Structures are given as structure tokens and as C-alpha cells.
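The complex is shown incomplete by one protein chain, all other protein chains being positioned as in the whole.
Up next, chain A:
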């Protein structure tokens, strides 16, 4: 058999794989870890799942900032459970990435080296207790809007992880809304605290959907692969439409003078987003970028001796895993 024949056969096999993959995606079938998939599909999923996993664990920090100061034991229990859920989400997502052949350690190293990103929203500080409510209502609300369509993502393990995550996120969103409602209906100081938090978190929440469709680097290919189902701008509009009546029910104002119902479009119009701020925060110049990453690195470094001990013990005693 000549080399040329082998090359031809390989090319044919590759074409057959690609055709089968494309047909499975087109037929809304799930791609599973052992299925053939294009390298770029695998790489794109690893990038997206890693970014999502990193967002869960970095996202623990701004909320953990208030665990020790929660104003009642009930609120403290809810907040602790929420932060615990985020650690759990990180676990599912790193596991989903492992099914693509990339280990958690490798992804954490990339996060710590600044080579993989997490959601920029967590580079904003939680300055008052009301920020915990605003994060639940707006940040988790935006996350749900983004993530519900991911339950139908073409890659099976990611889609299944998202089903569970979305259920918990919707509890988080409700507790945030309920917490803000208590503040809004509380004393004048509490109401002002809630309004201030919404004023600070509204625009960064809209930025969570990513750049406008025309400027989004990965969108078109992800849509074709059915990893992503809706465009950034579609999801952003959906989120605004959900939030406006909720803000009215809360008795709080959204900080956008251009926000108004557009009868013709059947949607709320909203003012221009400050994309300069978005790109600036993304590049590392947000209020907390360094702080979040430093704290993550520090926790990882300070825990190294514990992980080493667990590995040494497991090696000595034949434990499967610490």
C-alpha cells in the first residue's frame, strides 16, 4: 500500500466522521465523550466550559465576602448554601471538561496563570449587604438567561451539567429577588442600600451577555455547532424584558433614562452600553481583577501541602482518591 493510498483513505475516513458528526448535530442528537468530534469543537467546548467553571469558583469570592456579616441567621444559611452550590457547580463543570480530555489541574493552572478567563462580572466589588441581593437577582438572572439554552447544548455532559446547575441558579435568583424586596420595603436606609446596589450592578449585568453580535469572536461557529442557541444581543434583550417589570415590583429604579417599552418591536429599548468599560475590565483593569486572582492563587498555593498529603496517603494506603 503506498503512502498516497493511505492518505486518501484517511481523508475519506475523516470526511465520513465529519459527515456523521454534522448529521448528529443537525438531528439534535447529543455528542458524547467517546464520539468523534472536530478538534476545533473540542477546543471550543473546553474553552467555554473552563471559563464557566472558573466563573463559579471566582464567583464565590464576592459573595463569601458577606457570609461572616449576614444580618440574620436565615440569610446566613441561604448565602452559605448558595456559595456551596457554586463550588458544586465548579465540580460538575470541571468534570464535564475532563470528559474532553482536559484535567481540572490543567485548567486551574491556566486560570492562575491568567491564560483562561472567568466572567468579568466578578471583578466588581460587593460593597454592601444589598449587593448580595443584587447579585442574586441580576447576575444570577443574567446567568440563567444565558444558561437555560445550554441545557440543549449539543455536547451531552455539558448539557446535563447545565440542567442541574440551572435548577439551583433559579433558586439563587429567587433568593436574591426576595432579599432585595425585603430591603426595598424596609427602612429608608435599607431601601437606599438596595437602590445603590442595583445602580451599580445593572450595567455590568447587561455586559454579561458579551459584546454585540457583530463583535463576538466565537459566536457564529458556536451557533453552527449548537453549543450556543441564541445570539448575545437576543439574550440581552430577553433579560432586559424580564427585569423591567421585576424592578417595578421591587419598587426600585433601573439606572437607564432611555429604558422604555417599544410597542413596535414588542421589547424594551435600552440605552447604550459602555463597551469601553467592558473591554477595560476584560483586559484586567476592573476594580477587583488582581484581588480575585491573587486570592485564588493564594488559596491554591496555601493548600498545596494538603493536596500533597492526600496524594501521599493515598499512595501509601491504596485509596482511590483523596
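What we mean here is this: contacts are C-beta pairs under 8 Å (C-beta built on N, C-alpha and C of every residue); 3 or more make two chains touch, one makes a residue touch a chain; residues count from 1.
Keep this in mind: contacts and distances are computed from a predicted model.
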| item | value |
| --- | --- |
| Chain excluded from display, named as in UniProt, from "Phenylacetic acid degradation protein", "ABC transporter permease", "Fe-S cluster assembly ATPase SufC" or "Chromosomal replication initiator protein DnaA" | "Phenylacetic acid degradation protein" |
| Of A:48, A:61, A:102 or A:289, the one touching the omitted chain in the full complex | A:61 |
| Touching residue (missing chain; options A:151, A:182, A:223 or A:273) | A:182 |
| Absent-chain interface as seen on chain A, which is shown | 57, 60-61, 64, 67-77, 80-81, 83-84, 87-88, 90-91, 94, 104, 129, 179, 182-183, 186-187, 189-190, 295, 298-300, 302-310, 312-314, 316-317, 322 |
